[in-house]
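The structure under discussion appears below in the form of structure tokens.
The complex appears here minus one protein chain, its other protein chains still in place.
To keep things simple, chains are lettered A and B as they appear, and every chain counts its residues starting from 1.
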Amino acid sequence: MLKRHFREWSVAFALVLLLAILAVAAPAFYQGQPLLSLMAREAPTLVVACGMALVIIGRQIDISVGSQFAICSVCAGLLAAMKWPLALALPAAIAVGAVMGTVNGALVAGLRLPSIVVTLATMVTWREGLRWLRQGEFVNLPDNAQWFGFGQAAGQWTLIFAAVVLFILMVMGMRHLSAGRFVHAVGSDAEAARLAGIRPQFVTFATFVLIGALTGLAAGMNVVQSPQVDPKSGTGLELKTIAAVVVGGVAISGGRGSLWGVFAGLLLLACVSPALTHLHVQAYWEKAIQGAIILLAVVADGLRSKTIKHN
Amino acid sequence: MPPLLQLANVTKSFGAVRALKGVSFDLQGGEIHALLGENGAGKSTLIKVVTGAHQPDGGTITVAGQLVPHLSPASAHKLGIACIYQQPALFPDLTVAENIGLRLEPATATRTVNWPGRRDRAAKLLKRIGADIDPDTEVRNLSMPEQQLVEIACALGAEARIVIMDEPTASLTQKEQHLLFAVVRGLRDNGVGVIYISHRLEEIFALADRVTVLRDGESVGTSKTDDMTETSLIRLMVGREVSQIYPPAAGAPGEVALSLKNVSCGASGIKNVTLEVRAGEVVGLAGLVGAGRTELARVLFGLTPADAGEIALQGRAVVIASPAEAIAKGMAYVPEDRRRHGIILEMPIAANVTMAIQRRIFPGAWLRPKAERQLTLEYIRDLAVKTYGPEAPGGSLSGGNQQKVSLARWLATKPKVLILDEPTQGVDVGAKSEIHKLIRRLAREGMAVLMISSDLPEILGMSDRIAVMRGGTITAMLPGKSDAHEVMSAALGQAEKGVAAC
Partner (left out) sequence: MADSTGKFWKSILLRHETILLIVLVLEWLYFNSVGPRFGSLGNTFDIVRHSVEIGLLALVMTPVILTGGIDLSVGSLLGLCAILFGKFWRDAGMPLPVAGVCTLGIGALAGGLNAALITRLRLPPLIVTLGTYSLFRGLAEAITSGVDTFTNFPASFLFLGQDRWLGIPAQAPIFIIVAVAVWLLVHGTTFGRSFRAIGFAPEGARYAGIPVNRRIALAYVLAGAVAALAAIIYTARLGQAKADAGTGYELFAITAVVLGGTSIFGGIGSVHGTLLGVAAIAVLNNGLVHARQPREVAGMLTGGLLLLALSSSAVPRLFSRLRSRKPAKATQTVSPTPAS
């Protein structure tokens, strides 16, 4: 068991180590409110990272999630500003995300274009389209929209709870629903999947629609955290989630990986920045350290596969 | 009762190559029917037609009396046809239990997965075939024979009516083999029809009820195994008249150009190969698929460098760690899989021809299109490549002409030792005899040629001496004028019958 999930365990170990160091060297990290805010901020990222994990396990990639996130955020914000209840604005954002995912999915699975370039193109198109339509204008939300109309703490708990429930549902789905196993099968060997009666192109299509919908949901979860919607929100989200997925042990060549690893990877990367502040290291090292963590993770993989081959 | 499976006049071509020229075949329930033939006789194509992986160009397929107009992998599965390929088609990243599950459970996306059930079934199936494999291991961690056992478990679990086994014992140990035989007999006793492909005659006699021999895409006879002897089977397999006229052999060979002493390579299963090839000599390297011939060539060419033994060129000991070094030392290797390794399909003929001599023909790395064109035209003329010009992409050529371009690339290096791997596979008859003449001419000009071939008449007609490989090492050296029977017997390991190869 340890051997099969070696990567997940080592990331989890690194995370625990970081948390332990913080507990000793900077107990202030564990103060309630900042920690709660950190978790609430990362809750939407976790939702998108789950979708990204699926896409990558299925041997594709989606770098347009940041732009999708921005569009869904603005859509949700505008609807809320038009006095739509959140119960309707949120599903609308999810639907908008799913539509954008459908476009990606149709191009990748239907026309069999390489996903990296397709999503690069849609990323540019969505982002610029939004800027054109909105001219960088912020959307002001009505008062009752922030934190779902609850207090801040209650709202934050709600978000964290929602993200965790979704995460567990996804884990269960990937493990216990045959659709989830199909994603692994297609990423592992599309031809063998075809022989086993699975339709690989359809599975690919579905993962893109799903990541779109999840991005829409994440956007909704992000919108309620502030009184305004930034049309630039989601910038860099694609790289952040891909990094979490890669650090979490999902193989970029598809087939392998688990959502638990992604969870640990995301937390590890998310904790770097507050940890730096609490350990009195300049926060500007954050990105460099994140990059180093990504490289370390893949180098470890490379070395491991090399030694295994030699044995 | 109608036969379980009946093929009538099935034909299939790939481009210019006619892989099946009207094969008829039938399989009864409760029968083990062996399919026998040399490499390239059409067995694999036939199997793929039955499993729905290839659509036949003509002929009919009948399953249990029902005409099947269109057979796809999915419908074959539904009809109860299961196949165990030589190279297992499993998902490397998933566990054994899951692989079996995906194969056996319906492919509906909304079902929940019953993990304990999957594991139980996997454990039971594996136990039935006596395989000691943990259902929770990932397939990528299994050895090739273990993966094959998983495939067999899948077929068993599918309760297939027709089970096809493509050389299932090629990599099994003797103990695993005995278990497998018991499983296969068990299937037969339950009314399943088994198509069993193997090169090992002793297995066929031990197991099969009937045997059909394929040769050059045609069935040359089906008979009860009891009516046959090993000799008569081998005669059927190789019995073709040597229809082509092979060019005459050269005179006396010269100095030793390439000599191997106890060369081994752990990674590719080459063990203690000792061999000499003289200048002006064609040495044929015969053996079955998996005997290690291509692996030996890869070792010599530095693709998987040797880890023990001595290689000497022109009497001087050398170490060859990369293809570039091999080329610099006067070696050339025309690989077997020309579409993947031999030429680059998307690049022009000219670029393909000069690819291994870039340093020499392009001093200072500057391309010289004129010189390149000139040289390529020379080879196009010399080897009679049919094309509209040196700028034509390699992929636009027919198989034979692709092979000529691949040859031209290596002749351009002016090698002293030329290794040919299946030089005429998938090549039409005309180009074949041209290539044969060329090989002879090269030898006459003083090149040492090591020719791997699965085409027995070619080996017999072209070689001055014949080395036979089996299990990663050379088991026999025969003179060039040996007869087919002798070579086949050595390749099949008949002389040492009863000794299991692992």
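Basically, contacts are C-beta pairs under 8 Å (C-beta built on N, C-alpha and C of every residue); 3 or more make two chains touch, one makes a residue touch a chain.
Keep in mind the model is a prediction, meaning the values are calculated, not measured.
Student: With touch as defined up top, name the shown chains that contact the chain not shown.
Tutor: A, B
Student: Among A:I242, A:V262 or A:A275, which residue is in contact with the omitted chain in the full complex?
Tutor: Candidates A:I242, A:V262 or A:A275; residue touching the omitted chain: A:I242.
Student: Taking the entire complex into account, which one of B:D26, B:E295, B:D464 or B:E486 touches the absent chain?
Tutor: Touching the chain that is not displayed is residue B:E295.
Student: In the full complex, which of B:M355, B:A384 or B:M477 touches the chain missing from this view?
Tutor: B:M355
Student: Suppose we count only contacts with the excluded chain; which residues of chain A make the list?
Tutor: Looking at chain A, the ones touching the missing chain are residues 61, 107, 111-114, 116-118, 120-129, 131-132, 135, 239, 242-243, 246, 252-253, 282-292, 294-295, 298-299, 301-303, 305-306.
Student: For the chain that got dropped from the picture, name the residues of chain B it touches.
Tutor: Contacting residues on chain B, toward the hidden partner: 14-15, 17, 19, 39-40, 44-45, 48, 54, 85-87, 143-145, 170-171, 268-269, 289-295, 303, 322-324, 326-327, 333, 335-337, 339-347, 351, 355-356, 358-359, 362, 365-367, 388, 395, 409, 425-426, 454, 471-472, 501-502.
Rule of thumb we're sticking to: only the chains that are shown with their structure count from here on.
Student: How many angstrom lie between the centres of chain A and chain B, each centre taken as the mean Cα position?
Tutor: Comparing mean C-alpha positions, chain B is 46 Å from chain A.
Student: Touching residues of chain A toward chain B in the complex: what are they?
Tutor: 4, 175-179, 181-182, 184-185, 187-189, 191-198, 251, 254-256
Student: Enumerate the contact residues on chain B facing chain A in the complex.
Tutor: Contacts found on chain B: 53, 73-74, 77, 89-94, 98, 101-103, 105-113, 115, 136, 138.
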